[in-house]
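Structure, as C-alpha cells:
Of the protein chains in this complex, all but one are displayed in their positions.
Note that the chains are named A, B and C in the order they appear, and that numbering of residues resets to 1 at the start of each chain.
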Amino acid sequence: MAIEGKDDIYSGRIRLGMVGGGSGAFIGGVHRMVSRLDDHYTFVAGALSSTPEKALASGKELGLDPERTYGSYEEMAEKEAAREDGIEAVAIVTPNHMHFGPAKAFLEKGIHVICDKPVTSSLEEAKALKAIADKADALFILTHNYTGYPMIRQARAMIENGDLGDIRLIHAEYPQDWLTEPAERSGSKQAEWRTDPKRSGAGGAIGDIGTHALNLALFVSGAELESLAADLDSFVEGRQLDDNAHIMLRFKEKNGVTPKGMLWASQVAPGFENGLQIKICGTKGGIQWAQENPNYLWYTPFGEPKRLLSRNGPGALDASTRVSRIPAGHPEGYLEGFANIYTEAARAIKAFRDGKTADDVIYPTIEDGVIGLAFIEACVASSKADGKWVRLDV
Amino acid sequence: MAIEGKDDIYSGRIRLGMVGGGSGAFIGGVHRMVSRLDDHYTFVAGALSSTPEKALASGKELGLDPERTYGSYEEMAEKEAAREDGIEAVAIVTPNHMHFGPAKAFLEKGIHVICDKPVTSSLEEAKALKAIADKADALFILTHNYTGYPMIRQARAMIENGDLGDIRLIHAEYPQDWLTEPAERSGSKQAEWRTDPKRSGAGGAIGDIGTHALNLALFVSGAELESLAADLDSFVEGRQLDDNAHIMLRFKEKNGVTPKGMLWASQVAPGFENGLQIKICGTKGGIQWAQENPNYLWYTPFGEPKRLLSRNGPGALDASTRVSRIPAGHPEGYLEGFANIYTEAARAIKAFRDGKTADDVIYPTIEDGVIGLAFIEACVASSKADGKWVRLDV
Amino acid sequence: MAIEGKDDIYSGRIRLGMVGGGSGAFIGGVHRMVSRLDDHYTFVAGALSSTPEKALASGKELGLDPERTYGSYEEMAEKEAAREDGIEAVAIVTPNHMHFGPAKAFLEKGIHVICDKPVTSSLEEAKALKAIADKADALFILTHNYTGYPMIRQARAMIENGDLGDIRLIHAEYPQDWLTEPAERSGSKQAEWRTDPKRSGAGGAIGDIGTHALNLALFVSGAELESLAADLDSFVEGRQLDDNAHIMLRFKEKNGVTPKGMLWASQVAPGFENGLQIKICGTKGGIQWAQENPNYLWYTPFGEPKRLLSRNGPGALDASTRVSRIPAGHPEGYLEGFANIYTEAARAIKAFRDGKTADDVIYPTIEDGVIGLAFIEACVASSKADGKWVRLDV
Partner (left out) sequence: MAIEGKDDIYSGRIRLGMVGGGSGAFIGGVHRMVSRLDDHYTFVAGALSSTPEKALASGKELGLDPERTYGSYEEMAEKEAAREDGIEAVAIVTPNHMHFGPAKAFLEKGIHVICDKPVTSSLEEAKALKAIADKADALFILTHNYTGYPMIRQARAMIENGDLGDIRLIHAEYPQDWLTEPAERSGSKQAEWRTDPKRSGAGGAIGDIGTHALNLALFVSGAELESLAADLDSFVEGRQLDDNAHIMLRFKEKNGVTPKGMLWASQVAPGFENGLQIKICGTKGGIQWAQENPNYLWYTPFGEPKRLLSRNGPGALDASTRVSRIPAGHPEGYLEGFANIYTEAARAIKAFRDGKTADDVIYPTIEDGVIGLAFIEACVASSKADGKWVRLDV
C-alpha cells in the first residue's frame, strides 16, 4: 500500500535545492521533511537566507556542501545550472515578495520550481510569472498542500463522478487564532512578515490562508469562481493587513446551476487552531471535510444515512489510495498530505526527464497561483467598495 | 435539580388555549408536549383548524371539551374572555400569515400570547403588533425556542460576564436538507406553506430558519445587528421563496469594536438535518455550540486548552442550571429547551397575576419579532440590490 | 410524527400514584415529568415520604389532594383500591430495599406497578416478587429507562433482522465519576443510600448502573447471559459497596456462536458523567451507541463504510419511529427515552383495561428484574471467589 510500491522511485532521486528556509523558518523544515518521506529527492544546495553568513551557517547545520551553500539565489541559479550534477528542482520558501525573482531565475535556467503560496505578492507579478512559466523548459508546482490530502482527492473524484449531482453550495472556512493579539509586536517573525504589506502583498489572512481555502474549494468542487463580495477587517489595532475576511462567492454556471458559496478566513478566532473545513452540497448529496481530522470524509447521499469514509477504507477510490501510504485506521497527517505534492511533482519531473507527460499526476500550478492573486485583489477591491461584487481578473 | 423544585408550580396551572395545531400539524403537538413538561399549564380550549369540522375533530381527539372547541379564533377570543374560567394564555401555531389576527384579538382581551415565529408575515404587521402588544394588558412571548437551551443560556451569561472579552466575530449557520427536492410538489404540507409567499411572507429559508439563527446569535452575543448584505437563491426550479441564503453581517460598535459576522441558512444542503450552529469569538476567547448535540458548549480562553462544558456539569452558571432538569450526562433535548420558553413564560404570567414582574425571567418578545421581520425584509432588499449593504429598519 | 398522533391517548388518562419521590428526590421528579410528556397519565395520589409530615408537605407542594396524600404505602394501597376513582397504576421510586413491600401490596390489589430498578435488594426477593407478579391481575413494568431510547430500539430491530449476522461480541460500559470522592460522607443523600448495603442490597455500582448496562446489552443483542467472572472494588476507603466493577461475560450459544463480552461499571472514573455505551459485533457488521449523544447510532456493515443513523432519519425502522416524537436533527433526550417506558406501559395498561394484549408494546418486566438481581449476586459471588466464572441463577 506504500507509495514506495507505486513508483519506480529509485530510477534516480531528484537533486533538490532550496531558496529560503534557514534555521528557525517553519515552512522550510516542512518542505525538507516532506521531500524525504517518499525518497524521490536528495537535498544538495541552498540559498537559505538573505544574509550570506546566516546562509552559510544554516547550510552547515543542514549538512550541505559549503560549496553549494549560496549567498543569493541569483548565484545559486547561475552556478547550479552550470554544474553537471546541478539541482533539477528548487523549492522556494521565502516570504511572498521573494517568490517572483527566484522563480523566474530558475525557470529560465530550466530548473523545475516548487513554490510556496501565494505565488507572488501581486496579481501583476503572478501573470508575469505565468508568462515565464508557460514558455519555460521546466515545471512549476505550487504548494497548495491541502490538495494533497487523500480524502480531498477522494471528494474531488466523487464529485467528478457525479455522486453529488450538480453542485449548488460551496462553503469553505479557515479560522485560526494565533493573531488574536498583536503577535507581530512581540517578537514573532512569522507574525511580522505575514502582517507586513511589503513582504506579504495586499492580503493578510486572505493571502496566507484564504487562498488555501479557496484553492481547496475549487479543487474539490471543480467549480470556477466568477465573482465575490468581501468584508475585510483588521481587528487588531495598528495591523496593516486584514486578519479576518467574510466573503460571499458566485461560481460559473454549470449544467444550468450557478453555485454559490461563502468563505471565512480568520486569524483572530480563539478556539480554532488550523480550522480549515469545506462543505459542498449538490442536487444529489453532500460532503464535509475538516483538516484537523483529515483521514475522514462525511458523505451523505440525499435521503440516505450519512457515511463516514476513511482513508484507504471501504469505498476508497483509486484517486485517494494512490496517494495513501498506510492502511485505514492508521492516520496520515499534514506532512503526508504535503508530501503528496512533492511526490506528484517527482512523478511529473521524472516523466519530464524521459520526455513524457505524467497524465494522472495532479498538483497545483501557476494557474492556481494566478487565481489566488486575482482572489486577493478582488477581495481588497470589493471590501474597499463596501462589499460590491467584483469579478475575478484571471 | 428538577425545575419542579425551582418553582412554586402548583400555585395554580395556567389555563391555555391554542390557535392552529390540529391533527397532523407538527409544531402544535410540540407546543402541547412542552407545555405539559413542567406542569405549569392545562390545555382547555382551541381553534385548532381553519375549517370548523376539522377543528371539532381535532379538539375531540385531544380531549377538549367540545364547548371550548371553536371554529374561529375570533369566537374563541370572545367566548373565552367572557368565561370566568377562560383561558389566561393562548398559543398561536398557525402559518405566519395567520399570526397577526389572533395575536391582536387575544392581546386586546388581556389574554397572554405565546406565538410562533416569525411573528408576522411582514415588517409592517410586526410593528403594528408591537404597538398593540406595548399597550396590551397581557404578555407577548415569541417561541424562538433555541434560546431555551441551557448551554445557550450559559454562553450568553459567560459573554455578559466578559469571559470572551469584546466580541469581534459572530457566525451562525442553519443548514437543513429537507427541501433539496421540490417536496412542496409531492404532498408535504409543511413544504407547501413554507414555500408559499402568501402564507409565509417574503422569506423562505430566511424566515423559517434564518430568523432563528439570527435571534440565537443576537441572544448569545448581546450584539445588535446594524446592517447586512445578502445573496438569496431559490435553487429548486419554480420555488417562489429563497431556499438558501448567504448573508454578511455588521453589528453596532461596542467598546470600540465593531463585530462582524456571517449567516448561512439553507434548506437544500444534503448532509444536514437541523444543523444550527453558532461560533462567537472575542478578544479573550471563543465559544462554539451546535444544536444537534446541545448539552455541550466549547469554550476556549485564548491561549488555554479548549474546554467542553456540559449542562449542569462543572462550571455551569446559575443562568443555565435554572433551566436544567436533570444531571450532567443525562441529555436534555429540543423539547426541554422549548419547554424552557413555556416555563419562563409561566413564571412571568404567574408574577403578572400577582401584579409583579419576574425580573430574572428570559424569553423572546415582540421586539425580537420585529427584528426578525426587519431582517427578512433587509435580506430581500439587499439581495434584490445585488448584495448592497442594507440597514435594519427597527 | 408525534406520539400524540400514534395513540388514541385521550381514551382516558391513567390515574397514577407514587410511592417515594418526595421533595428533593431526583428520580421521583423524573417519573412525574415523563408521565406527563405524552399525556397518558394523571398524577392523583402519593405516599411520598417515609414520615407522614414530609409526605403531606410534599403532596401539597405537588398539588395533590390532601386526602390522597398518604402516610404509608399500605394505607395508600388499601384506600386507593377502595375508591371508585382510585389509582390504576403506581410508580415506586424508593431506594431498592423499599421496592418489594409496595410492589407486592399494589399488585395484590390489582394495581399496575411501575417500579424503579434494581427491582429488589436481593435475588430471593426478586424471585418472590416474580411469583407474585405472575399471578397478579396487574402489569409489572421495570424502569430500565435506557431501553426506551429510539436508537436502542433501532439497534435491537436491526439485530433481530439479522443485519449484524450472528452476534459474537457484546461490550457495555457505564462509567461515572460522581463517587470519586466519599460523597456519602459529605451530605449527598443520593450517595448515602447508594453506598449503604442496608438500602441498596449487595450491589453498589453493579446494582445502580451495572444492571442498566447489562439490561441494555441483553435488550439490544437479544442474547442471554450464561455466566460471568467479576472483579469488584471499593476504591474509596471505607465504602461498603463496590464502586468499580470489571466483568467478563459469556452468553448462551446461538446458531453455533457463543457470544462473549465485557462490562465495566464505575462511579470513580473522572472524565465520565453518565458514560453508558454499547458496542455489539457480529459476523456481518457492528453497531455502537453512546447514551450521552443518544440520537445517533453507528452501524458498519462489514466491508462497507460506517453509517451514522439518526433518530427519525433515513433508514429509521418502525421500531424506532414509533417511539420518536420529533424530526431528525431535533434531539430527544433522557426524559423522552424514559417517557417511552411510561408510554409503552400506558399502551399496555389501556389494552389491559379492554381485556386485550398490546402485542407490539415493549417494556422491561419482572423477568428483567430477576436477571438484574441474579447478575448482582453472581458478580459478588465471582469476585469473592477471585474471579471464578459463576452461572446466572435465573
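One rule holds for everything that comes next: contacts are C-beta pairs under 8 Å (C-beta built on N, C-alpha and C of every residue); 3 or more make two chains touch, one makes a residue touch a chain.
This structure is a prediction, so every number in the text was calculated from the model and none was measured.
Only one residue from B:Thr147, B:Ser310 or B:Thr343 touches the chain missing from this view: B:Ser310. Only one residue from A:Glu292, A:Asp318 or A:Asp386 touches the chain missing from this view: A:Glu292. Interface note for the absent chain: among A:Leu16, A:Val30, A:Ala45 or A:Ala374, the touching residue is A:Val30.
Touch with the chain omitted from the figure is made, among C:Gly101, C:Gly261, C:Pro294 or C:Gly313, by C:Gly261. Residue in contact with the omitted chain (choice from C:Gly187, C:Gly238 or C:Gly271): C:Gly271. For chain B, the list of residues touching the undisplayed chain reads 299, 303-310, 313-315. On the side of chain A, the interface with the absent chain consists of residues 1-2, 4-5, 9-10, 23-24, 26, 29-30, 32-33, 36-39, 61-63, 176, 272-275, 291-295, 310, 313, 325-336, using the contact rule stated above.
Take chain C: the residues that touch the chain left off the picture are 164, 168-169, 171, 175, 177, 180-181, 229, 231, 233, 235, 244, 246, 248, 250, 257, 260-262, 264, 266, 268-272, 279, 281-288, 298-302, 306, 386-389.
As a working rule, only the chains that are shown with their structure count from here on.
Distance between chain centres (mean CA atoms), chain A to chain C: 55 Å.
Note on chain placement: the centre of chain B and the centre of chain C lie 34 Å apart, centres being C-alpha means.
Counting partner chains per residue, chain C shows two or more touched chains at residues 310, 313.
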